[in-house]
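Of the protein chains in this complex, all but one are displayed in their positions.
When the chains are written out, they are named A, B and C in that same order, and each has its own residue count from 1.
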Amino acid sequence: MKRDPFDDDTRDSRRKLLAALAASAAGAMVGCARAVAGPSAPPVPAPSEPRRKWGLVIDLDRCARCAGCVVACQQENNVAPAGAKAAARTRPIHWMDFLPPASGSLAATPIPCMHCEDPPCVKVCPVGATYQTAEGITAQIWERCIGCRYCIVACPYSRRYFNWSKPIWPGDDPSSLNPDVAPRPRGVVEKCTLCHHRIRAALERARLDEEPLSDEALRRLPACAQSCPAQAITFGDLADPASEVARLAASPRAMRLLPEAGTRPKVIYLRESK
Amino acid sequence: MLLVAVVALFAGAAGARPVPAVSPRQPLPMSHKRHIAKDMKCRACHQGVEGEALASFPTLADCMDCHKTPQGHDPAEPEVRAFATSGQDLAWVRLNRLAGHVYFSHAAHVTLASMKCEDCHRDMHTVDRALTEADMHQNMGACVACHRNRHASLDCLACHK
Amino acid sequence: MKVRRFLVFLTALVTVGAYAWVRQAVQGDAATDLHTIGAGGVVWGLYVVGDGFFASAALAMLAVACVMRVRRLRDMESVTRMALPLGIAGLLASLGCVMADLGRPMATMVNLPLVGRPHSPFFGTFTVVVGASLLATVVHLALASRPGWAERAHTAKRWWWLWRRLACGWKATASAKRRRERVDFWLSLALLPLLLGGFVILGIVFGVRAGRPAWQGAFAVVTFVVSGGAAGCSLLLLAAHASRRASVLLARALAVFTGLTVLLVVSGEILALRTPYLSVHRYARALLDGPWSRLFWTELGLLFLAGMVSLAMAWQKKVSIVLAAATALLSCAAVFLERFLVLVAWQTHGLGLPWPAGAYHPTSIEWSVLVGVTAAAMLVFLFLAKVCRAETGDAPAPASPAPTGRLLRSLVTAACLILGLAAAASGLALSAGFASAPFLDPIMPGSPLVFLAGLFVMGLAAVAYELIPEREVRSGAKT
Partner (left out) sequence: MSRFGRRELLSGAALAGAAALGCGPGKDSYRIDKPSVPGGRGRAGEERWVLSTCALCDAGCGIKVRVVEGRAVKIEGNPEHPVNRGGLCSRGQAALQALYHPERVRSPLRRGGERGEGKWKPASWDEAIGEIVAKLGKLRAAGHPERLVLIDGDTASFTYDLWTHFLLAFGSPNHIGMGSARAAGVKLATLYTQGRYGLPAHDWIRGRLVLAMGTDLLESSDQAMQFLAAASVDRPRVICVSPRRPGCRFDEWIPIAPGGYGALALSLAHVLVRDGLVDRDFLRDLVSGFSAWRDQAGVEQPGFEALIRAAYAPEQTQEVTGIAAATVDRLAHALAQQRRVVVASDGGATAASNGLATGMAIAALNVLLGNSEGGGITGVQEFAVPHWEAPAVDAVAAAGTAAPRIDGAGTAACPLGRSRVQAVPAAITNSEPYPVEALFLLGTDALATLPGRKAWHAALNQVPLLVRVSSWLDESAQQADLVLPESLPLETLDVVRCAPPAGEWVVGLRQPVVAPLQDTRQAGDVIIAIAAGLGGSVGRSLPWKSYSDALAKSLPAGSVADMKEKGGRWDEPKTDLPARLSRKFEICSQAIAARMAGAADSAKASRAWPCKGLPAWEPPRFSGDALRFPLHLVPYRPVQFVENGGRFLSWLSELPLVSGNPWLLRAEINPADAARLGVAEGDQVLVQSSLGSCPAIAQVSDGVRVGAVAMALGKDGVADLVVPDEDRWSGVLAWQGTRVCVKKIS
């Protein structure tokens, strides 16, 4: 390989390599030592930030079932349309979906991932591709996933989707893809991330501007909540008693889906009232 | 011990993974050394570095802010003006590219964590041209190690997207 | 000639399966009839059913064989001997099914050994059931076949050198035979908990699903184990037709297993019909008179028939090869259906939320892969059965003085056992990570591999014990 005459980091890279070798050896040893010593300490959140618990409240009374949130989610999260052919085989992906009305109920229910406090999907993942973040998001790391679909089977809400084939954008043109979200390859399970990239950006922006992130700024943060014309979807920190979501979650209309599953969802519905 | 060696071997091997062999030519033979010698800061040209995720490259207009008039005796300097008159876009070739599922914010690292450019990039004091090869060989191990040392978030979602 | 034609037929089936698998690999899982759950489909289909069927049958066969070995039933030797290659073939088939099911098999081979999580039943299925049982069984079979190999090293015209290498130092001395037996006993005893553990884990995968109020789950675990026993016994019955006593014993066991399965399936169904949970009730109705009713009643009918036939054989104390084959076919089909219905019908009709009911019609690709895997497993079995033949003069070991002890052997064996146990335990502990949240990674990457390696080293204890020669024959041995 022809080397750049100005590039003098050949030595540097060797040094780096050696350093990496030493570091990894040390790391492995410390790892062993730690394992013997006991459980490793969980990563500490930055000291100034209180522990948050993100949640969504969906007001079924306000929701008019316009499905704007569905497209907003697909657009924001680079969900490829299934296309007429694949959809004919009922394999569309909708992180935000609509649950058909149960008998006795009047209308369909928008249903994102419930971000359970005790997520069954996390328990069954054989490789730790899905886990719960410190702030309560049930996350999925695409590259980890091996595609066994155990999490899909375990999820009582069927809120996980498998990429049955390679995602294909209309005309193979990825122009409209959101650069903040990685598209998922074939054979990987994907799911709602509560627009964590938007949360991350908002937190970062707030820290850069040196202003605390207010509850008002958070309420419409995820794409679904932002798009909702009736403002039926509210996002926020359930752990903060002053937040709008916490207030709504305390409403007598509040309910959770399948409470008997013991999953304790952090997506809370407000019953239709009238 | 054997296992440790294997781990180390893997780690080293992956860390030294080669970057693409093609050396793209940059549109201008811009000398970092001379700019830095004039006491310019990195952010003067890489404007996004303090407030945005991407550090970004200077546009032709940014260059022409200074180079409308000759600034020194570099024989290459007239090239930038020639470029401006030709009407072409100044298309710098981006060499350092993260994996597609990694999020990295310059603002978070430079402004919030007060890291220096040289902590990750090479020192440009001595480089007499624009980069023709990626100068970043960071990998996840390095990211995680640094995050751990600085008590930054170790959450997967802190960096993955 | 007949055998050769059969081999050609099997090879053709394997080729078809391989072709189908390649097509699936190219097209993606869209080539199957698996769909998004809740949107009218199932995410787990034929492959996982096959995995459950093969694994449970194999585990059952191995368990039966181990019990016989542990009880030192000498005249059951032909059965126990067949059980090992059958078990290996079954475990390999289940492995094949899982690999065909995975969305990213390549990533699995990297990620699972590196960051596998024992919390997941999938880890259990994969490493304990398939990996560990397979390893142990292979060790077991290899050791048990050494006398046969040694004999062949003398008689065979071709390949004698290979047999000789494989037999590596087998001397048909009385003490060696005693040692052989002892190894068999301990290996079987060690395998039993492993097999039972695997059984339970698989039963959990198929039965109690995390987070679901799956009422039928409580029964499903037991049903899974019992029906697995039925499938295993029926297959063993086919293999054991040479030994009358073994056959009758197996027929009796089979009758019990099938009867129990019928009982469990029926009572499970009745219970499910009477639960207050809408989803379980829907599932039960789908079996009783819904879209799955035909398969459900077929399953019960097959089980009943198999039970009747085996009962008749046990009663008559006579087992004909035709009847044995028929029962094997009947009960295997029934158990396969049981797996299918528990897995698929539950996904189509048993969801907790009011998603529309689903349907599942496996594509030709799925069937081809399944058939290919089955055929490949049969080939493996035939190969192993041929290679690992018992020696002809299989006389019981004479009551000779106890084998002379040897410090080195004891030391190495003990070291292997302790080291292996330590590695397996620490591997398990490390990969379990003791809830080192937030991301539930093993404390050290690769610890699942350590766990497996530990198990392997434990298996090596048996090898060491058997291979390290007696002091007096040291000069003759070539270990």
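The definition used in the following text is that a contact is a pair of C-beta atoms (placed from the backbone, for glycine too) under 8 Å apart; a residue touches a chain by one contact, two chains touch by 3 or more.
Just so we're clear, the structure is a prediction, and the values are computed from it rather than from any experiment.
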{"item": "Absent-chain contact - pick from B:M115, B:V144 or B:A158", "value": "B:V144"}
{"item": "From A:E76, A:E135 or A:D237, residue that would touch the chain that is not displayed", "value": "A:E76"}
{"item": "Absent chain, residues of chain A that touch it", "value": "23-24, 26-28, 30-31, 34-35, 40, 60-68, 70-72, 74-76, 78, 81-84, 87-88, 90, 92, 94, 97-98, 100, 106-108, 142-143, 170-179, 182-185, 220, 223, 226-232, 272, 274"}
{"item": "Footprint left on chain B by the chain that the document does not show", "value": "7, 10-15, 17, 47-48, 52-54, 56-57, 59, 89, 92, 94, 97, 99-101, 139-141, 144-145, 148, 154"}
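Rule of thumb we're sticking to: only the chains that are shown with their structure count from here on.
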{"item": "For chain A paired with chain C, centre-to-centre distance based on mean C-alpha positions, whole Å", "value": "38"}
{"item": "Whole-Å gap between the CA centroids of chain A and chain B", "value": "30"}
{"item": "Separation of chain B from chain C, taking each centre as the mean of its C-alpha atoms, in whole Å", "value": "55"}
{"item": "Residues of chain A touching at least two other chains", "value": "28, 32, 43, 131, 133-134, 141, 143"}
{"item": "Per-residue multi-chain contacts in chain B, two or more chains", "value": "3, 7, 154-156"}
{"item": "Chain A-facing residues of chain B, complex", "value": "3-5, 7-12, 15-16, 18, 21, 23, 51, 100-101, 103, 105, 107-108, 111-112, 122, 126-129, 132-133, 135, 137, 141-142, 145, 151-158, 160-161"}
{"item": "Partner chain B, residues of chain A touching it in the complex", "value": "1-2, 4, 6-9, 12-13, 16-17, 20-25, 27-29, 32, 43-46, 131, 133-134, 137, 139, 141-143, 180-183, 193, 196-197, 200, 204, 207-208"}
{"item": "Residues of chain A that touch chain C when the two form their complex", "value": "28, 31-32, 34-35, 38-40, 42-43, 86, 89-93, 97, 99-103, 111, 116, 119-129, 131-134, 141, 143-150, 152-158, 161-166, 186-189, 257-258, 260-263"}
